[in-house]
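Worksheet for the structure shown next.
Only one protein chain is missing from this complex, and each of the others stays in its spot.
After this line comes chain A, so read on.
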Amino acid sequence: MVERDSGAQPERTALAWQRTVLSVTIGSLVLAATGVRMDTHWIAVVAVGIAAAAFLPFVFRAPQGGVPSHGRLHGWWFLVRMVVLVATLGFVGAAAVVASILRG
């Protein structure tokens, strides 16, 4: 499906996507563990939700890097989804910090 290229650009792009998705998944699981440890269960639930939202679509249709000649590029929407997940993770992490401060 992806054109061959001596620089293996499609492969490198696909690997970059895999690294990113795995990092988001592991990062949100770390946050979930923190939430469980703090007894703040909504944080754990949201974090597990982020992990699932990052990982499950990736299993069904992995982004492989868009080639413009294919006409349709999904790369932008994959990027937007990843950014939204990471930003949500950051805000929930900040909320966990605030909860930890309030608890004293």
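Points to keep in mind about this one:
In the analysis below, a residue touches a chain if its C-beta (ideal position, glycine included) is under 8 Å from a C-beta of that chain, and two chains touch if they have at least 3 such contacts; residues count from 1.
Here is the rule we use: contacts and distances are computed from a predicted model.
Look at the chain that isn't drawn here: its UniProt entry, checked against "Urease accessory protein UreG", "Spore germination protein (Amino acid permease)", "Acyl-CoA dehydrogenase, C-terminal domain" or "Putative membrane protein", names it "Putative membrane protein". Of the residues in chain A, those that touch the hidden partner chain are 5, 7, 9-10, 12-13, 16-17, 19-20, 23-24, 27, 30-31, 33-34, 37-38, 65-69, 71-73, 75-77, 79-80, 82-83, 86-91, 93-94, 96-98, 100-101.
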